[in-house]
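Apart from one protein chain that is not included, each protein chain of the complex appears where it belongs.
Letters A and B mark the chains as written, and numbering starts fresh at 1 in each.
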Amino acid sequence: MRTLFYILQKEFTQIFRNKSMLPIIFVMPLVQMLILVFAATNELKQVDLALVDYDHSASSRNLIHEISGNPFFKVVTGLNNSQEAEDLLMRNKVNLALVIPKEFDKELTTLKRTEVQVLVDAINGNAAQLSLAYLSNVIGAYSQKVLIKPIKPEFRQAKTIEIKSTYWFNPELNYKFYMAPGILVVLITVVGMLLGGMNLVREKELGTIEQINVTPIKKWQFIAGKLLPFLIIGLFDLAFGLLLAKLAFNIPLRGSLLLLFSLAAVYLILVLSWGLFISTISDTQQQATFVSFFSLIVFILMSGLFTPVESMPQWAQNLDFINPLFYFVKIMRSVLLKGSNFIDIVNEFAALSAFAISMFSLAIFRYRKTS
Amino acid sequence: MISNEAVITVKNMMKRFGTFVANDNLNFEVYKGEIFGFIGANGAGKTTAIRILCGLSTPTSGEMSVAGYDIYHQTEKIKKNIGYMSQKFSLYEDLTVAENIRFFGGVYGMKISDRKARTEEMLERLDLMAFKNRKIGDLPLGWKQKLAFSIAILHNPKIVFLDEPTGGVDPITRRQFWNLIYEAVQKGITVFVTTHYMDEAEYCDRVSIMSEGRIVALDTPENLKKQYNAINMDEVFLKIAR
Partner (left out) sequence: MKRFLAFLRKEFLHIFRDPRTLVILFGIPIAQLLLFGFVLTNEVRNVKIAVVDHSRDYLSIRLTQQLVSSGFFQVAATPTSESEYEGLFRSGKVKEIVIFEPNFASRLVNENKADIQLIADASEPNTAQLVVNYTTAITNNFVKTEFRKEQKQPGINIKARMLFNEDMLDSYNFIPGLIAVILMLISAMMTAITITREKESGTMEILLASPLKPIQIILGKVTPYMILSIVNALVVLLIGYFVFNVPIIGSLALLLAEILLFIFLALSLGILISTFATNQVTALAISGFVLMLPSILLSGFIFPVKNMPAPLEFISNFIPPRWFIEINRTVMLKGGGLAEVWPNTLILLGMSALFIAISIRKFKIRLQ
């Protein structure tokens, strides 16, 4: 135990002496969280819409007025034909184009039915669908307003199922509530894995590890000594990050923070052991970063951080069984946003603990004092 | 001071890296309290042998014991009883003198009072008291090496292994360094040292000359000079190498 104390004392002294390390540990993650959470959003802020009016009638002007009044649409008018609209779409100037045909007013007043054409830049399918849905809503509201009086009795017979939807835990569908916990997971993972892992390889490169290896230090003491400082730093980062997320985005903190931090500790032990394991099999910092970088990219993308895990093919979902980020992203979101308790996430906890213990043992096993 | 009690015994030590034979059938004993030198050109296998004896590397075959412990099964016990100073300078450059001493003393499980007393005595001896709180990286190489040696024997090991300890320092510092070695021997520490400076070979009680992984000669410097009819070790070495 005393030996471990001396190792920790040394590690902390070294970390805090390195001036360039402090911003990497404390400032960069927080700045990144702010930027990334704002950037990583599928919420549409505004859509550029080209309007082509072949009708030039009172009705078409009213519809255009209705759409222009909606702050969601930034409207481009004064186009002569739909060719010009397509050209704007081609040059990425607009995302949507609404073409109002010649007989619009006439059909609407006499037949009560008419048609408009919408051209959508569908390269980003998600955004295309959402913006089309917004435009449909506006047009639908307009037609309701125009047609509400003269509605004929046979239309009223149409059978409808009224759908009332409620959104729990995040009624305003705030995308930041969803991203902030996930981004925090990535940040503490990167800090833990890269810095923790790098630290051991650095001793190899400098040769100081030889001096350690001729001492009677036990293998587990050395690995634990490398792991604990970054565990503490990781938990600090998490605390700062949560505070910042609370202040900047007002994310809810529904569940128990004690539970959250205990699970974060288990998770960090796993991530750090994984970083240390990589460094026990690498000779240079460059190799270690490359391998860490590669596994991080794959694990982050598959974790469900950006896209739902359920949508992934079965084989990929099966692979997620060994993805630490998958479990912890889920835990963070559940505990913070839904107030999940220990029983709710016991499976994730069990998986993380099992992996943490095995990875820690593996790192100790792979660390050789004798080559 | 030299007894005939062997603290290191090596029988048929072999070390191969693939097809390359780094140590070819080495046999020798090192006695308690002596300065035992390993002399040879770069690549003769000196470092490989010293790394095996310190438990940093496993031999391919052979029987070896250090401080009475078996090299295959009792490496951790060996480590408690030895000190090691590698060819590559290996104290922590970003820690101060005092911090390095505290760390290594702590790792060897020294009592705090012992450590403090020894540190005091050592810094006094090296005239480094004023630099106690300087970072190692800021000190000149010669000082660093004297410090590294003193830290390697801080916990009073039975044997200290020095792998080319004086590489790259000036003759005066080398002389001072050897004074430190003699003082350690006075305290009963056995010294195992490798070098390729032939004048240093003269300071050893016994030297073993290595070439291409083999021990080609092993005796006191006096006897070797007589045997090869040479005025100094340099000549001995050149004659053997030829």
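For this structure, a couple of remarks:
The definition used in the following text is that contacts are C-beta pairs under 8 Å (C-beta built on N, C-alpha and C of every residue); 3 or more make two chains touch, one makes a residue touch a chain.
All values derive from a computational prediction rather than experimental measurement.
Note on the chain not shown: across the whole complex it touches A. From the options A:13, A:189, A:221 or A:285, the residue with contact to the chain not on display is A:285.
Within the complete assembly, A:39 is the residue of A:22, A:39 or A:354 that touches the hidden chain. Annotation: of A:112, A:204 or A:366, A:112 touches the absent chain (contact as defined above).
In the full complex, chain A contacts the hidden chain through residues 24, 28, 32, 35-36, 38-48, 86, 89-92, 95, 108, 112-129, 132-133, 135-136, 139-140, 142-144, 147, 151-152, 154-171, 173-175, 177-178, 198, 285-287, 289-291, 293-294, 297-298, 301-302, 306-308, 310-313, 316, 330, 333-334, 337-341, 343-345.
Here, only the chains that are shown with their structure count from here on.
Between the Cα centres of chain A and chain B there is a gap of 56 Å. Remark: chain A residues 2-3, 5-7, 9-10, 13-14, 17-18, 206-208, 210-218, 369-371 touch chain B in the complex. Residues 54-58, 75-76, 79-80, 82-84, 86, 88-95, 99, 102-104, 106-109 of chain B are the ones touching chain A in the complex.
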